[in-house]
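For this view, one protein chain was removed and the others were kept in their places.
When the chains are written out, they are named A, B and C in that same order, and each has its own residue count from 1.
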Amino acid sequence: MAKTSTLDRRAQPRKAASERWNTALTLIESNRILVRGYPLDEMMGRLGFAEAVYLLLMGELPTRAIGRMLNAVLVSSLDHGVTPPSTLATRNVATTGAPLKDCVASGILAFGPHHGGDIESCMLFLDRGLSLVRSGQTLQQAAEQIVDESAAANEVPPGFGHRIHTRDPRAARLFQMSLELELEGEHVRLIRAAERALTRHEQKFGRPMPVNVDGAIAAICADLGFAYELGNALFLISRLPGLIAHAHEERSRQDPMRQIDPKDHHYDGARERRLPDGSRT
Amino acid sequence: MAKTSTLDRRAQPRKAASERWNTALTLIESNRILVRGYPLDEMMGRLGFAEAVYLLLMGELPTRAIGRMLNAVLVSSLDHGVTPPSTLATRNVATTGAPLKDCVASGILAFGPHHGGDIESCMLFLDRGLSLVRSGQTLQQAAEQIVDESAAANEVPPGFGHRIHTRDPRAARLFQMSLELELEGEHVRLIRAAERALTRHEQKFGRPMPVNVDGAIAAICADLGFAYELGNALFLISRLPGLIAHAHEERSRQDPMRQIDPKDHHYDGARERRLPDGSRT
Amino acid sequence: MAKTSTLDRRAQPRKAASERWNTALTLIESNRILVRGYPLDEMMGRLGFAEAVYLLLMGELPTRAIGRMLNAVLVSSLDHGVTPPSTLATRNVATTGAPLKDCVASGILAFGPHHGGDIESCMLFLDRGLSLVRSGQTLQQAAEQIVDESAAANEVPPGFGHRIHTRDPRAARLFQMSLELELEGEHVRLIRAAERALTRHEQKFGRPMPVNVDGAIAAICADLGFAYELGNALFLISRLPGLIAHAHEERSRQDPMRQIDPKDHHYDGARERRLPDGSRT
Partner (left out) sequence: MAKTSTLDRRAQPRKAASERWNTALTLIESNRILVRGYPLDEMMGRLGFAEAVYLLLMGELPTRAIGRMLNAVLVSSLDHGVTPPSTLATRNVATTGAPLKDCVASGILAFGPHHGGDIESCMLFLDRGLSLVRSGQTLQQAAEQIVDESAAANEVPPGFGHRIHTRDPRAARLFQMSLELELEGEHVRLIRAAERALTRHEQKFGRPMPVNVDGAIAAICADLGFAYELGNALFLISRLPGLIAHAHEERSRQDPMRQIDPKDHHYDGARERRLPDGSRT
């Protein structure tokens, strides 16, 4: 958010009509497109999509390790079946015969504070912990304090717990890659300490509250230096194909104007199979 | 679109309440997520995002060549500066202080028939040409016929012409890659023949009408077997990071509630630079 | 839709940067707001909302009869319970904690070809019938022809049939008011003739196919001279309060992030009651 107070915003005379405003993203001229300075047609074939997204959002090319990490982050939230409210909003729009873009726009609007938006909240939560470290606490002390504060407020901290998973396989894999790629930083270390600290409150919560995929993305993005709202943005990019797939399946396999009961769905897709050896990003 | 006529839709008794409906995309169980049969956590680190998108939408893993092609398609429309109406819609929502997801949902709604939607129209246009080939015409004859039909209707065919570019560098690069990766098929050959046929109408149109990036994506996606509406969907995935970048820049660099005049913008980003040697997807 | 062909759109040089574009809706000056020439603050208290909407959309004040008719049209589609896909899209966004505006924007996107969009389709359907009348057929002949054409295509004509109602009480009331207010025109007469003609196809459709509320609004709006897309627009205005009420109820009465099964809902509101005597618009 811009820092201008409403005083400035409302009280100042409006800018002169001819005043220019700046953009640093993309230069467009006839037959020439530069994204952050790089010719877009040269990027094609030489940068993967995830690497190009990083360049556009952060302004510089990622290292090879960061590129691999970002690919994994984007793959991690690709889809989560038919029951998330974003998917149901998308399918309810699809059943009316609306264009695909309308279906996915509706699903994107469902990425609210309780769904996807946890990434930004968790980044703030972790930065509060790290400010305690800056003022002298150990990482473990800071983790315990921020977790205890949440528990005292009867709140599960953002980025923890899942209604279906007791151990989120996506979070585990992201942390493993972060370590292997030597990208693990203080946010990842803090969230893992917080996960351990949370076990002391397991009785209160009635079941395990492991780091979920939102929490893992939050910690990794924070270590990579992403701005808060761009953490959520990565989730949007990751999940958009899932919304598209559900809109397309709804229109391809179902009658229009049906009443969609999420409880009644049945999976009839491919059985479990393994990736061929050797593939890697 | 489902094939059910409205007769079926309105006249039939409603299905029994307990009837199940099917989905073949993603299986969700506790601590287990299978996308098209593959464990999602195994996909992370082994499939790039573009490859994972292909798997989700098409049901099978892409070949290495298709994966490279899809990366290039997704990079090709990453951003196009501040003047597209989708970008302006996004920035106008951003200036009100709305959440990032609202800004990008607004931009997605601007991918209408005249903006992004050309991909689906162009796929239909090419398939009409190929149906002429099936009935005995040569590719060249078919290209001339469909182009002449558009010209007779005073219409530029979908996928041709650009307000800024007289030779779209993104289209040229996509065609080059399609050839090098040995993915070029009859849709690409037909659109290139149509481009040549269009030069005969140059006087009518007053300037060159080259294949644009939408047309190139349309031909390549059609050769790869994508359904019509998934052609447009690839454009949505490609441009979403651009919408995010503009929303974020609007909030970071500008005062809220400003009046956004696209004519007045000025590029102050990185000067032209080259990608380091050796990078390739 | 503007009539410009894509030839004009893409081939012409862009307009001079300083060229002005026109708007005839509202004049804004310091401390002065004129809507279609009338001071907005004078309209307040002297025009009802429906009358002001008519003025804004049509450019002139409505007669008293048209004002009453428009109020009835706007009341007719105020809400239709929890099962329409627009309402379910809205509630699925609401359960994520998103702002109210996001919930209703999502619902508005569900007003697709099969839901709300029937008004525009029905206006076109009726105008096709009236063009037959212009070329010499009687109203009855024209009604039979357009109905037979739909039936031959296995299509219920737009504006007919309802999954829940066998006689739509809203349509009946709108027609009654149109007659009483002496606003009934050829579109209403044609749709009623078409309703009678449809009874001959009842066996095919398996049940009665009465005019529904969309059909009644379509005929009445067409008689009042509304443009096609403004017919649908009246439905948007009418239903927006319904979307708002459902979003607000979802947030007030339900836990966030619930899985919304439309089949499981139960009505626990006010029992049937009568309006006090004497009220009338």
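Basically, a contact is a pair of C-beta atoms (placed from the backbone, for glycine too) under 8 Å apart; a residue touches a chain by one contact, two chains touch by 3 or more.
Computed from a predicted structure; not experimentally measured.
The residue from C:A52, C:L88, C:C122 or C:V188 that touches the chain not shown here is C:A52. Touch with the chain that is not drawn comes from one residue among B:M43, B:L70, B:A105 or B:L174, which is B:A105.
Only one of C:L88, C:M123, C:A151 or C:M177 touches the chain withheld from this view, namely C:M177.
Note on the undisplayed chain: of the listed residues A:L47, A:M69 or A:A105, the one touching it is A:A105.
The chain not shown here touches chain A at positions 5-12, 14, 17, 99, 101-102, 105, 109, 114, 153-156, 161-163, 204-207, 209, 263. Contact between chain C and the absent chain runs through residues 1-2, 4, 8-9, 14-15, 17-50, 52-53, 56-57, 59, 61, 68, 71-72, 74-76, 78-83, 97, 100-102, 104-106, 108-109, 111, 116, 164-170, 172-174, 177, 227, 229-230, 232-233, 236-238, 240-242, 244-246, 248-249, 251-260, 264-276, 279-281.
What chain B contributes to its contact with the hidden chain is residues 83, 85-86, 88-89, 92-93, 95-99, 102-103, 105-106, 109-115, 117, 163, 256-257, 259-263.
In this section, only the chains that are shown with their structure count from here on.
Counting the residue numbers that touch the partner chain, chain B and chain C have more than half of them in common.
Centroids built from CA atoms put chain C at 38 Å from chain A. Separation between the centroids of chain A and chain B, computed from CA atoms only, is 23 Å. Chain centres here are Cα means. That of chain B falls 33 Å from that of chain C. Under the contact definition stated at the top, the residues of chain C that touch 2 or more other chains are 102, 105, 109, 114, 163, 263.
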